[in-house]
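Note that this complex is displayed minus one protein chain, with the remaining chains in position.
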Amino acid sequence: MILPLVRRFGVLVASVVASSLVVFAFMQVLPGNPARVALGLNASEGAVERMTTQFGLDRPLPVQYWEWASGMLTLDPGIEYISKAAIGPQIADRLLITLWLVGLAMALAVAIAIPLGVWMAVRHRHADGVVLTAASQIGVAIPAFLAGIVLISIFAVRLRWVPSDGWVAPAEDPVLFAKSVVLPTISLALVQGSVLARYVRSAVLDVLREDYLRTARAKGLTPMQALWRHGSRNAAIPVVTVMGLQLATLLVGAVVIERVFVIPGLGSLLLDSVSDRELLTVQSIVMVLVVAVLVINFIVDALYLMIDPRLKTGAR
Amino acid sequence: MPACTRWAPIPHPGMGHAMTEPILKLTDVRREFRRPRTSLRTPPPVVRAVNGVNLEVAPGERLGIVGESGSGKSTLLRLLSGLDQPTSGQIEVQGRRVDGQSSRQLKWLRETMQLVFQDPMSSLDPRMRVRDIIAEPLVAAGMSAAGKREERVVTLLQSVGLPKDAIDRYPHQFSGGQRQRISVARALAPQPKILVADEPVSALDVSVRAQVLNLIDNVVEGFDLTLIFVSHDLSVVRHVCDRVAVMRRGEFVEVAPTEELFADPQHAYTKQLIAAIPTLSAALGGRTAAALADEVNQQAGGENRD
Amino acid sequence: MGAAVLSVQGLGVATTRTPLLADVSFTIDSGERVGLIGESGSGKSLTALAVMGLLSDGVRANGTVELAGHEGNLLERPEREMAKIRGSDMAMIFQEPMTALNPTMRVGAQVAEVMRIHGTEPSKAAAKSRAVELLDSVGLPDPANVARSYPHQLSGGQRQRIVAAIALANSPDLLICDEPTTALDVTVQALVLDLIVRQAQERDAALLFITHDLAVVATVCERVMVMYGGRIVEAGPVTEVFTDPRHHYTQGLLAASDLSMPDGSRRERRSLPTIAGSVPGAGHFPDGCVFRNRCEAATEACTEVPTWHDRGDGAGYACVHPLGADSSSGHGARDD
Amino acid sequence: NAGASTDGDSATGGSGSDALTVGLFAEPASLDFTTVDGAAIPQALLDNVYETLVTLDQEGNIVPALAKSYKVSDDGLTYTFQLQQDVVFSNGEDFTAADAVFSINQVKSDDWTISLKSQMDVVESAEATGDHELTVTLSEPSNAWLYSMTTRIGAMFDENGTENLAEEAIGTGPFVFDSWDRGNEIVLNRNDDYWGEEPYFNEVTLRYFNDGNAVNNAMLTGSIDLIGTVQAPESLAEFEGDDFQIIEGTTNGEIVLSFNNGRAPFDDLRVRQAARYAIDNQALMDTCWAGRGELIGSMVPPTDPWYEDRTGDYEFDTERAAALLEDADATGVDVALRLPSLPYAVACGTVVESMLEDAGFNVTVDELEFPAAWVETVFTAQDYDMSIVSHVEPRDLGNVFGNPDYYTAYGTPELQEILERADRGTVEEQTAAMQEAALMVSEDAAAEFLFLLPNLMVAEPGITGIPTNLIGESLELSNLARSE
Partner (left out) sequence: MTQPIEQEITRSRRRPINATLIVGAVLVGVIVATAAVSLVWTPQAPMRVLSTEAYQRPNAEFWLGTDRLRRDVFTQILLGARTTLLVGIVAVGVAALIGVPLGILAAMSAGWFGQLIMRSNDILLAFPALLLAIMFAAIYGGSTQVAMVAIGIATIPSFARVTRASALSVLRTEYVTAARAAGRGPVAIAVRHVLPNVASLVIVQASVAFAIAILAEAALAYLGLGTPTGQPSWGRMLYEAQSTLRSAPHLVLIPGIAIAWSVLGFNLLGDGLRDYLDPKLEDR
């Protein structure tokens, strides 16, 4: 079990390094001297030059890369051009918010998807299963931001149950936190939950066709018992992959929902930084997101190793 | 039917027969597979799928290879048909080297040796029409005139007992036995000298098995082929082949003319194999499962394992 | 031989569109070993699954299936009650030992589970130690170690022994084996066959043994039923059916399958007798006699479903033009 | 602070613990307006945290602020300011003439980098002629200079309070900067030591939004008390009725359909005129800004002293436009309309496109991200034919059209001469010259002046003291109060 994990970890490290090069290279393509953009409309050449040297934008690229990359490692990628604020803590603050959102949305999605997916699979030949399956298809088809807009219109504006926007830290006021987070979470989870439910359905259907499930029933288990005791672990294998991919999608997809609900998460910071041409910030955020996705993939692989004993011994 | 007497048997030295040049010759052929490492301390496990095989096959001979699952039969076939490279050893077909050659250099081998596989489902490309399947070796051999190819395909279809109009159909429109016929037709297309069959009837029902065995018998006879026939079923090999090689854990434990092998098996493993075959006659004669198992255990001398 | 353990009457199985089994009737007594043979797609597994109540969704069974000790028709029982019977009073060994075991669960736990489900062992620990004993009794070396393994760490033969251990754990009255050795090497097959027969005998269980290998069925069973096209076309004691077949299908199978001479010596290499054509897919069998499109003796009369000629003791055949019918005197049917 | 309030009800100020949340659009990237351009920073901080010597009232008159009074010498070169006593910066330092000198010199130094700093070039020297007396000498007379002292250029800093301008603001204003939660809000607290009348609200939160819809929702759900600038006027209908008050005033923001006068086809007067004739301003304003706003016809808002109604200069006439195009041999000419990605520009751009095409232009619309991409392409590289921007700086006719290097590439010598004259002359001369200049840019069709951006606000019914017109750079919060 250790060796495959070590091997996967090596791949993770290599991927992080490679993608940091990609991200860095990508940002060099951006037109416009960040110093000029930062200084605004009619800044003097002298001012632009001073800022260029101040931020070391005229140094050779490898030096700039090394500076940034080693900064990332120490969680201190530098300061912003315009506001001169340290980037690291900002990203950390915003990431925390996004993680809350994504975490809750994922939890809700899973909570919806698993019973729903199992139900759809077990009852796939019955009317209720077919109806649910169709409903989940529609859930997949609705853009998350549209769901958000409509939910706001109904539950915030019309019914006044919850606020339409803003973010309250859970430590600050748990009740307000819950209220402010419920709609964004639902908007995100609605789509992802539907997608996940469909994968759960097909994973369960696949498992239901397996011989060992028939063996389990021949032992005297009812279909649901058999599914629970023997199917869940096996069905989890493909579902875990999808959940990993979804977490990645959510992490970035939260951008849109953060916009709709005016939540100061990492996605909002990314968009703001893009429009302010805070390249270093953009670069660092992109890197954080990419690393997050890579780490999620690594965790998924590690979970595989735990779920599927066939991988531990290198068989298969 | 002169097949039984025509060929010069067994290339054992000292047999006294004037030996024709062997059409196929294997010298100490080995193939190892490295499994992925499972631990940092122990070296990666090595599977010796073929472990020092020597063999000579005379033209026109029908050689059977038997052995249990995983004994290396398929690996050996892949080696001698140039689809895989041996870790060491030499393989010669008609005196020409097969090992260490690039696929470009092996063009001649494709026209000399052809294969028939076990699974009638997966050995034919489901998206190709029978016409294209059978013509594939011809295309590969560079026969470019479509008309001539078509003519040949029709002839081949006839010789394996399929109607002309099968030419435009897809594999899934045929039964298992018919698919094996198509496989055989494809193998015959480049007019090979050697036919290599890897468990060609193991996946077939008894009634169909008989049909395919008859077909193989007929084409080997009719086209004057050398046959290498792999099976785990001793009774099939016994029916088809003149000589049998018993394979176990990558090695030939015994090679002998069929009747000799059955009448007087030398190696314990061969004995065990023969003893384990359930036959209708023996069963009707009162051999129970317990008796069968007893015999196997006896031959194995206690070294039995699954 | 004891009393009837399993009694199947007029069993039919069908999807909404296609009939798959029709009018299957047989009984098996305790301690009796009955073989069910036929080519692939003839309906052997469906019969077994129908008896076990394990048919997949979308396939329905009718007729009656009765198991000794249980009142009434099993086919009408709710799933919950069937679950109680399965694994305790009747058990099944499946064809593919590769896939019949849960790949993510240790095999010892899989064996122990069947005893816990039916409460045969009072505690988890007891079930575990019983499982190890069982593994020992099915001939697995170092059973304690095997119990801790995952299926993929075991060979095909070992896996099949585990499947057998699961089936035998609660000493069922009825054991159904669906081609238990098809995927195994001959040497291993011999040992597994021995195991099954021995264990069934020890428990005095009724055994329904499915295979397409005539030699295997002759080795294992006393009585055999020949199935084709979802119907039983012939049945009787092994020696009788295999030496003196009535149905053309049985005869065809016999001729095609035995490659050696009756005396066991090598058959001269000449054309083997064959059955023309191949088994049609479900729903594509002809009506009337299901075999008539492959049968040399078929006539207009075969368009009617042939009646079952009972030869007594569960023996009989369904053919309009039976082979050797003249020679059979004592038994046989004279109902036309 | 002598700014006029619309209601005289601010007497309640100074004691309550009431808080106010204002919804605003586009968060500043920094708090430092000395180096970072854009309207967002002065909007939040000027007159609230930072104060100027003089300021504008709602009618656009210059009135005293940190300076109790000021005197101008007859030659218009020397300004003497008497400063308020007992003014304290929020870091505890006293405000003295030395601070004022420091602040003015800072603008002239390299520490200021924004383009507006050039307005301070005219200052020759600033001296503390007493503890609370400041004397500023100009190198030449300039009417614009005192006016610019009402903007961020004139903000008064403490000598020791400029270390971390980007994240902290230390001023003398009625509010003290409390905190900035980036991406979310800026919080200001009442300055309990304020030298003037203390504001009513104990705490004012400026919440930032990215689109008009979200602000509206926040208002509708009560999570804000006031929308600083409505960005989606089409949605104002939702606020009509007794539950909300809608404030509609004017701003300095002339929405200009700017032409690139420096290159074909808009270097041709006839083409420019054609474009002006092609636009039906009333219909345009009705469509893209829900009829809110004011038609101006030139680069002068009605709150400027030299305002004249120029809306009749190019009365909508598609035929005439087509004929002019024909005349210039430019029918079907391809023009690139490069819009900043701002709500008014995007909405108006679509309408403008249709109107121009009706007259025979072949318009390609590009939407450029604002600010970065737009500044890069249109403003700096001047790679555009037309754009739509609201020029919000006060009295910016000279800025926008007086400089041939500016992105409008206009700045004819004639206009420059007029502008110079205006800056130097007396009040009357200035007014006359500016009217001349406005006439010139209009007649010469230097640009098409679509309409004046309205100051649209929505507030809870009880909020008073809301500035109706937004003609300075700031959003004054100190007069706001809640009456219930």
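Think of it as A, B, C and D in the order they're written, each chain with its own count starting at 1.
Keep in mind that, in the parts below, contacts are C-beta pairs under 8 Å (C-beta built on N, C-alpha and C of every residue); 3 or more make two chains touch, one makes a residue touch a chain.
Everything numeric here is computed off the predicted structure, so don't read it as measured data.
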Among A:L95, A:V162, A:V204 or A:V255, residue touching the chain not depicted: A:V255
Sole residue of B:G72, B:P86 or B:P190 that reaches the chain not shown, by the stated touch rule: B:P190
Selected residue (touches chain absent from view) among B:P137, B:G250 or B:P265: B:P137
Touch with the omitted chain, as defined above, among D:D57, D:E127, D:E203 or D:D366: D:D366
Among B:S123, B:T258 or B:Q272, residue touching the chain not depicted: B:S123
Touch list for subunit D against the chain that is not drawn: 212-213, 216, 232, 234-235, 237-238, 283, 287-288, 339, 341, 346-347, 349-351, 353-355, 357, 365-369, 373
Residues in subunit B touching the chain absent from view: 78, 81, 83, 103-104, 106-107, 110-111, 113-115, 117-119, 122-128, 133, 136-137, 139-141, 161-163, 165-166, 169-170, 172-175, 178, 183, 186, 189-190, 215
Absent chain, residues of subunit A that touch it: 11, 14-15, 18-19, 22, 26, 29-31, 137-138, 140-146, 149-150, 153, 157, 248-249, 251-253, 255-256, 259, 270-271, 274, 282, 286, 289-290, 293-294, 297
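Here is the rule we go by: only the chains that are shown with their structure count from here on.
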Subunit A-subunit B separation of Cα centroids, rounded to whole Å: 54
For subunit B paired with subunit C, centre-to-centre distance based on mean C-alpha positions, whole Å: 32
Where subunit A touches two or more other chains at once, by residue number: 313
Touching two or more other chains - residue numbers and ranges from subunit C: none
Subunit B residues touching subunit C - in the complex, by the definition given at the top: 1, 3-4, 68-69, 175-178, 205-211, 213-214, 217, 232-236, 238-240, 258-259, 262, 272-273, 275-284, 287-290, 292-297, 300, 304-306
Complex contact set, residues of subunit A against subunit D: 31-32, 36-44, 46-47, 50, 80, 82-85, 90, 93-94, 149, 152-153, 156-157, 160, 163-167, 259-262, 264-265, 268-269, 271-272, 274-278
Subunit B-touching residues of subunit C, taken from the complex the two chains share: 39-40, 141, 155-158, 161, 185-191, 193-198, 212-216, 218-220, 238-239, 242-243, 252-264, 266-267, 269-275, 277-279
